[in-house]
Structures are given as structure tokens and as C-alpha cells.
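So, subunit A:
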Amino acid sequence: MTTPLLSVRDLTVEFAVRGSWQPVVTDVSFDVMPGQVVALVGESGSGKSVSCFALLRLHGDSGRTSRGEVLFDGRDLLSLSEREMADVRGNEISMIFQEPMTSLNPAFTVGSQIAEVVRRHRGASRAEARKRAIEVLDLVGIPRAASRIGDYPHQFSGGMRQRVMIAMALATDPRMLIADEPTTALDVTIQAQILDLVKDLARDFGMGVLLVTHDLGVVADACDEVVVMYAGQVVERAECFDIFARPRHPYTAGLMRSLPRVDGMGEIEIIPGTPPMPDQFPEHCRFAARCPHAVAACEAGPVALEPRVNGGAVRCVRTLELDLRRTPEGSLA
Partner candidate 1 sequence: MSAGVVGRRTLSMLGRRLVALVPLLGIVTLATFSLIFLIPGDPAHRIAGEGATAEQVAAVRSDLGLDQPLHQQFLTFLGNLLQGDLGTSYTFRTPVWDMISARMPITISLTVVAMVFALLIGIPAGVLAARRAGKWQDRVVTVGSTLGLATPNFVLGLLLTLVIGIKFQWLPATGYVEMAEGFWPWLSHLLLPGFALGVIAAAEIARQLRASLADVLRQDYVRTAVAKGMLPGTVVWKHGLKNALMPVITVVGIQTGYLLGGTAVVETIFGIQGLGDFAVRAVLAGDLPAIQGMVVFAVIITVTASLVVDLTYGYLNPRGESQ
Partner candidate 2 sequence: MKRIPALAALACLALTAACGSSGGSGSGDPDPNAVLRYTTSAGATSFDPHKTVAASDFIVLNLVYDRLVHQDAQGQPVPGLAESWEFSDDFKTLTFHLREGLSFEDGTPFDAEAAKANLDRAREPDSISASLLSAVDSVDVVDPATVKLNLNSPGVHLVLTLSDLAGMMVSPKAFATPDAAKALATDSDGIGRFTLAEADPGSHYVFEAVKDYWDKDALKLGGLEFSVATDPQTNLNAVSSDQADCALVSPAMIAPAEQIPGATTRARTVLTQTVLYFNQTKSEFDDPLVRRAINLAIDRDAILEGAQEGKGEASQGLFPSDYFVSNDPVADLVTYNQDEARDLLKQAGLEKGFSFTAVTLTIPQFVTTAEIIKAQLAEIGIDMEIKALPPADMGVNFLKGTGDAVITAWTGRPDPSMLFSAYFDEAAPQNVSHVEPEGFDEALAAANAIEETAARGDALAAVQKVVLEAGAVVPVTFNQVGTVCNDRVTGYEPTVVGISEFRGVGMTD
């Protein structure tokens, strides 16, 4: 196997809450290989977005990375200077966001916003940058790209804006793309188009993609590897087909089963309660309070992320005792 493009090790992010630092994300580790699409899955508040912002150090003054390393091509991004980091952003690692409606600057034309990043990182001339902008807009399937680079973001629909965002992210031929809920705000038919585009780009350009989402449907559709987060921790990490077929963590299983499916398969089950807030994270298993399989051992102390059967990792003391597969009848075995 090749070496990972991005390797995240024990990433811990803290946020200032009423004057004290609260860990919001604890010991997150995963790898992304070139050409691979890795999904970071979790509900809101699970720390998935915080983690991916921390990779590019985009979490403003109120957050800090207190531990861990983010190795990109062997370089630790967390030890770079601000200026060096700025050279990485948008150049070697690009990022797209959830809200295409608000992620583009309304005051500048899309052409200038794309050209800007080309000029910044490639030192291209105005004309070259403009040419590149047309090229990438064309690549992401914007019709009549040459005539649309003079338009402002508000003149594009949501799906088109997300394409523009992707075009902007691709303009510098980055080796890695971080996509934070790129399809959540879009209609399903448009969502499918965008997902296909991302998949194609990963495949065609050998780009590593980190796809942050809460939608297991999106994961099932597009990803190679899945990292499931709950309450600021990675609870399970595995190859896509395997994790869907044989989830090893009760939360993963619960999440999959709580989801209504458009194909009508399976009975819906509900995870009772709500996830804990960062200031209520327990020392022991963070899912124990909601876990149908919880036993006394679950509350004995911190649970480590252990290697998982069939590869990956899982954070559950009972993982080997439980069979969390969905039976054909849709009930627990």
C-alpha cells in the first residue's frame, strides 16, 4: 500500500467556553490515501466539522489544537508558521463547505474569486488566471463558463454555486480536498450530481477526499473508508462495505438502524436521548448512557480505540461479544 496522503494522529481540539478550555474533539486519528474518499460521519455536535477545520487550522481564536499531529505528505501542518500554512491552504489542500449560498463572497464575481486563488498560489498573470478560471468552471460542468465568470454569486443557483466552490478548490490542482457537508443544503437531484462530480475528481486526479457528512446515504454512495464520530471521539473506523455490513460499535449500528430508508428496507429503531455536550463528556464510554447494550464495565473507565476485526478500529469494550448485524428480518440477532 502507498503511504497516506494525510495522516491525523491523536488530534485533540479545545474550545474556550466561559473562560476555560473544553476539549470538543479528543484523540481523533485516521488516514486518507491518494485517490481515496474517506467519510467522517456523525451527528451535529459530534466534532466532525471541528476536526476537519482543525486540519487546516481554520478554527479562529476561540479554538486551539492542544495535542496531536496532522501529517500531510509527512509534514506536520500543526507546526507550520501561519504564512506556511496559508501556502498550503487552497494550494495543496482545498476545502469546500456546506452552504454554497454563503460561502462565496457576494461582492466579487465568481471569476475573480477563482482567479484570485490561482494568482495567489501559482503567481499567474491576470490573463492566465482568468483562463484557468474558465477551464475549471468548464470542468465542473458550468455551461457557458467563459461568459459566466463575470457573474456574481447571486446570479447562480445553489447547485451551481457548489460547483463554483468546487471549481475554486480545484483551480490549483490540490492533492487533497476536504468537503464539509457539501451536499446537505442541496436538493436530492442536485446532491447526486455533486457527489458524482466529487467521486469522479477523486478517481481522475488521484485526489484524496475527506468527506464530512451526517448522511449515511451519501457515505454509502461515495466513500471508501468511514470514520464514525460520536461526542468528540472516533468510535469506529473501517472500510465502507464492511462497516455497513458488520458494524462493530453499537452507535454505528444504532445510527444505521435509526435511518429511514428510501428503499423501505429494515425496521426503524430509535436511539433514545441526546448526545452529551462537551462539558458533560463522561470519563468512561461516552455512548454508554444511550447504549442498549451497556453494562457495568462500560462505565468503568476510559475506553481505548482498539483494532477491529476485519481492519479499522473500534472503541467499545463489548465489541467482540456483540453481533450488531442487521438480520434479514431487520431485528437484532
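The rule is simple: a residue touches a chain if its C-beta (ideal position, glycine included) is under 8 Å from a C-beta of that chain, and two chains touch if they have at least 3 such contacts; residues count from 1.
The candidate set was assembled so that all candidates are chains of the complex that A comes from, given by their letters.
Not measured: the values here are computed from a predicted model.
Here subunit A touches just one chain among 1 or 2 in this complex, the one numbered 1.
Only residues 56, 58, 61, 82-83, 86-91, 94-95, 97, 99, 102-109, 116-117, 120-121, 150-152, 154, 165, 168 of subunit A touch candidate 1 when the two sit together in their complex.
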